[in-house]
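Of the protein chains in this complex, one is absent; all others appear in place.
And then subunit A:
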Amino acid sequence: MSLRINDSVVWQETAEGVSLYDIDTGAFTTLNATAARIWMLIDSDGEREPIVSKLSQEFAGGNTAVSRRIRADVQDFLGTMIERKLVEEHPA
């Protein structure tokens, strides 16, 4: 399954994180630094596994409990973004 930022989203990296504008709904969203990092990985890597493993490398330092939490947080975040139609997931 591949992840893709929806065409209806205009976004920009800012000092605080990432700012999004959804053309379809007219809603603005601001992502904090952690969410923004996931967002950038969706843009560059476009798949769940590489996103989780890159974040684990960056933040877990081999600690499996932290890795598990990162995986859960990423899944949660992606779930919300897909539900809000800001991100699309397609068969690869």
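Simple rule for what comes next: contacts are C-beta pairs under 8 Å (C-beta built on N, C-alpha and C of every residue); 3 or more make two chains touch, one makes a residue touch a chain; residues count from 1.
As a convention for this text, contacts and distances are computed from a predicted model.
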| item | value |
| --- | --- |
| Name under which UniProt lists the unshown chain, selected from "Transketolase", "FAD-dependent oxidoreductase", "Nitrite/sulfite reductase" or "2Fe-2S ferredoxin-type domain-containing protein" | "FAD-dependent oxidoreductase" |
| Footprint left on subunit A by the chain that the document does not show | 5, 7-12, 14, 19, 21, 23-24, 26, 28, 30 |
